[in-house]
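As you look at this complex, bear in mind that one protein chain is not there, while each of the others sits in place.
Take a look at chain A:
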């Protein structure tokens, strides 16, 4: 039997990338599993009723994030992406399917996306050079869909004015990372 395959980050490395530029840190987060959750037609109410058993909290409303170890963020009407620690939840999609599969369509998205955690006092200054979102007005638990240099992203506010998580497509993550680090280095 063939040997187990080694996972690699989008940078082709085994360790997650971390950049510190001035007072900013930009950290790749391959350790988060991701799955999509979309309510089946006319099953939203029963999905909302069943979700707390999995998430520990109700499904978040428009542009919001909710949950604990497993948390969901709103991506569109009756649609969410669900995050969980990869180490313990590599099978996140399967678990969700088991618990919510009757009411929702679920897909594995862990490797469809790539997350960067951006933290530091210059976070707003960085984001306002990159995307049209009003990041200064975002409060913890807010999520928005926006674009950065033509790349679609989800932007989650973790700490107002200071810490944000950015989800972007895996295939173009290096271009996004280039945009983040280049602009970060250009900040005054």
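We take it that contacts are C-beta pairs under 8 Å (C-beta built on N, C-alpha and C of every residue); 3 or more make two chains touch, one makes a residue touch a chain; residues count from 1.
Basically, contacts and distances are computed from a predicted model.
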Fill in the blank from the handout: Of "Heme exporter protein B", "ABC transporter", "SoxXA-binding protein" or "Sarcosine oxidase subunit alpha", the UniProt protein name belonging to the chain not shown is "Sarcosine oxidase subunit alpha"
Fill in the blank from the handout: Out of A:8, A:23 or A:49, the sole contact with the unshown chain comes from A:8
Handout entry: Those residues of chain A which, in the complete complex, touch the missing chain
Key = 1-10, 12, 30, 36, 38-42, 79, 104-113, 128-134, 136-137, 149-151, 169-172, 174-176, 178-179, 182-183, 185-186, 188
